[in-house]
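Working notes, structure below.
For this depiction, one protein chain was excluded, whereas all remaining protein chains were kept in their positions.
Coming up: subunit A.
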Amino acid sequence: MSSTSLTTGPSWARLPRRHVPVLATLALLLVMYAIGVSQYRAFSNVQVIFNVFIDNGFLLVVAVGMTFVILTGGIDLSVGSVVAMTAMVSAWLLQAGLPALLVLVIALLIGPTLGFLMGCAIHFFDIQPFIVTLAGMFFARGMCTFISDSSIRITDGFWTTMAQHRIGNPGGNFVSVSVLIAFAVVLVGAYVLAYTRLGRNVYAIGGNPQSALLMGLPVGRTRIAVYTISGLCSAIGGILLSFYTLSGAPLIGIGMELDVIAAVVIGGTVLTGGSGYVFGTVLGVLVLGVIQTLITFDGSLNSWWTKIVIGGLLFAFILLQRLIGIRYK
């Protein structure tokens, strides 16, 4: 595959092209962090970094699922709505008095089921992923308000414990339980992509679906699997978000799918599929998180600058991918 080709130049400077976007993201992250530290004294506090993880844990989980989908050359627009629906269903069932564990299981089943159905529609009926997941997005968002027009508070003991439990030295720096769950998902995702047959198939399909099919790889099963995985990740993300906000709100997570896609792309995954890493996605989410933190620290800039900066970065990274010429249609 051409993605493994080397750049020209002296041997010490040779760098696989596919690593360039990830390294660029890493450099960007370091530069942004350095800017933050040089501008604001409190920025060097370790808790600032922990907070980025605490505030973006759910985004990280969802982005891992999206990485799978984008690596096969697909796209999943339903993630934001599935996150909202999971949080909403959990809040609703808890309010109805169901035991926490049962609610957890039910909430975690809905996302993958929807993902599985969407994957089937994409594979068996050959409809564009973009349109199918768009319908999924409408469906999940509609379900949210179907359950309730207003947000539902969660008062369940398990949920509040998960939300308030701090892991770390007392009085010092801490992370939330969500961060650990997010890390676990990242590790599992990275392992599956790098070391399992499913992971190989994902890359192969993204590289060239036709060849993958001719090689006898289970293209259909893999494609359905990635949408199911994305649905599962969105469901976990929804649970984490409900830990974070202790409520289910019908309008939460609007536009999240775009943040997630942006994070995956900024993390160096090529949108036509076949090239990218979960590690890159982690960096992409961190970049978005640090932008938000910088803007919060500044105080004079408003939150809409986040969107403009994310749009600008998205552009820069797509241009970069295009310029270094990793296979792009």
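Assume a contact is a pair of C-beta atoms (placed from the backbone, for glycine too) under 8 Å apart; a residue touches a chain by one contact, two chains touch by 3 or more; residues count from 1.
Going forward, contacts and distances are computed from a predicted model.
Peer 1: Which choice in "Heme-binding protein A", "ABC transporter permease", "Membrane protein YhdT" or "Periplasmic hydrogenase large subunit" gives the name that UniProt lists for the one chain left out?
Peer 2: "ABC transporter permease"
Peer 1: Return the single residue from A:26, A:69, A:261 or A:286 that touches the missing chain.
Peer 2: Only one of A:26, A:69, A:261 or A:286 touches the chain omitted from view, namely A:261.
Peer 1: Give me the subunit A residues in contact with the hidden chain, please.
Peer 2: Subunit A touches the chain not shown through residues 75, 117, 121, 124-128, 130-132, 134-139, 141-146, 149, 250-251, 254-255, 258, 261-262, 265, 271-272, 302-312, 314-315, 318-319, 322, 328-329.
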